[in-house]
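Structure record follows, encoded as structure tokens.
Yeah, one chain of the complex is gone here, protein chain that is, but the others are all in their spots.
Per-chain residue numbering starts at 1, and chain names A and B are given in the order in which the chains are listed.
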Amino acid sequence: MTLLVLIITPFVLALVLAFIGDRRFAPEVNILGSFLTFMASVALALDVYRYGPIIAGGKFFFVDAFSVYLSVLTAFVSMTTAVFSRRYMQREREHGRVGHVHMRFYHAMFQMFTFAMLLCLLTNNIGVLWIAMELATLSTVLLVSLYRTPNAIEAAWKYFILCGVGIAQALFGTVLLYFAAEKIIGEGGEALLWTNLIEVSGRLEPTILSLAFVFLVVGYGTKVGLVPLHNWLPDAHSEGPTPISAVLSGLLLNVALYALVRCKVLVDGSTHTHYAGNIMMGFGIISILVASFSIFRQKDIKRMFSYSSIEHMGIATFAFGLGGSIATFGALLHMLMHSLTKSSIFFTVGHACQMHRTQEIAKIKGLFKGDSFVGWTLMLGAMAIAGMPPFGIFTSEFLIFTAAIKDVPLLTPFILIGLGVAFAGLLRKVQYMVSGDVPSYSKPLPAARTPVILHMVLVLILAFYMPNFLNKWFQTAVELLR
Amino acid sequence: MKLQLMAQVNSFMAALVLIAAFAMLAQRKIKSLVALFAWQGLFLSINTAVVGLVAAKHHLYISSLLTLSLKVILLPYILHVLVARLKIRNEIETIVNIPTTMLIGIAIVIFSYHLTAPVREMSTLITRSTLAVALASVMIGLLMMITRKHAVTQIIGFLAMENGLFFAATSATYGMPLVVELGVALDVLIAAFIFGIFFFQISTTFDSLNVEQMKNLREDN
Partner (left out) sequence: MKPLRYILIEILQVFIVIAVAPAFSGWVDMLKCWSQGRTSAGVLQPYRDIAKLFVKNVVLAHNASWIFRFTPYLVFGTCVVVGSVIPIISMNLFLASSADIIVLIAVFATARFFTALAGMDIGTAFGGMGSSREMMIASLTEPAILMAIFTVSLAGRSTSLLHIVHAFASGALGLRPSIVFASTAFILVVIAEAGRIPVDNPSTHLELTMIHEAMILEYSGRHLALIQWGSMIRFFLFVTLGIACFLPWGIAATDNAGEVAISVFLMVIKLGVIGVVLVLIETGLAKMRLFRLTEFLGAAFLMATLGVISSIILE
């Protein structure tokens, strides 16, 4: 029941918002609906916490610790983003960057995107998982081109084409997976159900699954933004509206990684080797290195942070690939921390950009003096994302690093180099932006503080104190992913 | 005997799908390209119906009808209208010249054949050998997207890939479950609307649909 509420709310909301359009209360409806979704997700989480995994809707839905934790995260971040976007989009309207139609579209598609992601997480059918993933792309692609500038259209086109191509490979992988499963489970929808697949994973034909995984990793890896499939990501993040950057970075990448991890579990279960894990580790390392060096070269602030997203996704992918309880635990924690931190950074970056009417790093200055809240939260956010000790990302990176030293000591220098370079690159640029005098073209604007504070506090708290239920969730998820 | 004939029809349709893929790769005119895409869809649709007949899988008839209405009628029609509305010039430039693209295409077919070998060995379906062709048409669609600078050809390449995927599902497993087939079709339909909007956005912003102009967002600036 809660599950149904959770999945239907965003969908209905999308329709309602499409109907409401650009009325004054549309943003509030958006927030309220998102809050409802969040509450439903928490209720669902409690159910799962109490009674264990849920299979519902004629086996169509399946919720376990792994997916419920990501659903709560998704619902939470989309709620805070809705809060943030109320002010932000209003101001974009005042600046004349978006019109009536665009606002209607924005709200409806925002909820559609949430719906698609929740469907990804909650469905039991890996075919439907694919469909929802494609739906998530399609619902955001026109949001990226919302401003109709040449750059925005180019970015959206790239996003559309590259992700379309990528996801097509994933469908081929899914077909192969179905082919292998059909032999054992029998024809029809049953053979695509995750719960059935995982039961028989040891009996699935290893050669077919290895082949399928190549396609799956290319497909879902494109969405995760793994180097060298990452080309669309910095463009889409930098040219779209900031709330969209926040959800793309904080949520879509996670969900894509979720899909990849699900597939990896199946494939490794079938091959009884570390084949899929090794592929993921390779992609992870390359992503960490390339992204961290790219951070240095960026001139656009949103682009810079999107490269940082690639880097962190690389870390999480690497950790999932590494496997083992510590690394997987670290990866789960890392996904959570990265989502919270990165979306809060995008919120503050959005404010900074609106204040200066530009996204160029060179032109953003004096945030400490201009708006100390934005300045400090940006600085703290950058420190958190770079992995400074008091924040949660330090904890997760530490865990992953420890596991890496134990299992693959030869790869650790590369991770360390990546982390170090990213750290230096981020802080150097952010420091430049927050310090100095306020430029003449900068205008102070009221900021939406609640979402930023909420995220930062969570990140800080979780670094010191891991609540018991979260711990248990993660432990269960780790067990599932072994 | 009937089964053998059906198997022959099946592989013949596979050959036609492959020819259509290559013809699209060689085609310079957008209108003919759209027509070829429709032909490919038609071959697929016939093939799906035939496989449905052989395997006695009734949901394949639905997939066949779906393909017919979506990929033979609706999408080509939308593309045709868009091409007419946007007054697209006839010839498209290619990045790599056509004979070279063809040779790459042949290499792709051989590669796909080797890649799908394990599936062929395991499968007992009469359609198993066409999986290589299906993968090849996916890859050729991809090749088309890479070697063309035009938005419309890129989209047709994308849709051709989608055709190949559908074909792959039919030949490897007698089609995916109906839920999935319907969902995929829905996604394609939404994608069709989105690229329609895109064509207008691109052509009003850049004055043409040549995607070569879209290179502001490069890392080397």
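To be clear about the criterion, a contact is a pair of C-beta atoms (placed from the backbone, for glycine too) under 8 Å apart; a residue touches a chain by one contact, two chains touch by 3 or more.
Since this is a predicted model, take the numbers as computed values, not measurements.
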Touch list for the missing chain, restricted to displayed chains, reads B
Answer key for B:T48, B:S129 or B:T170 versus the chain not shown reads B:S129
Logged for chain B, residues touching the omitted partner chain are 4-5, 8-9, 11-12, 14-16, 18-19, 22, 26, 98-99, 102, 105-106, 109-110, 113, 129-130, 132-133
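The rule we apply is simple: only the chains that are shown with their structure count from here on.
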Chain A contacts chain B in the complex at 125, 127-128, 130-131, 134-135, 138, 141-142, 145, 148-151, 153-158, 160-161, 164-165, 168, 171-172, 174-176, 178-179, 182-183, 187-189, 191-192, 205, 207-208, 211, 234-235, 238-239, 294, 297
Chain A partner, complex, touching residues on chain B are 115, 118-119, 122-123, 135, 138, 142, 145, 151, 154, 158, 161-162, 165, 168-169, 172-174, 176-180, 183-184, 186-187, 190-191, 194-195, 197-198, 201-202, 205-206, 211, 214-217, 219
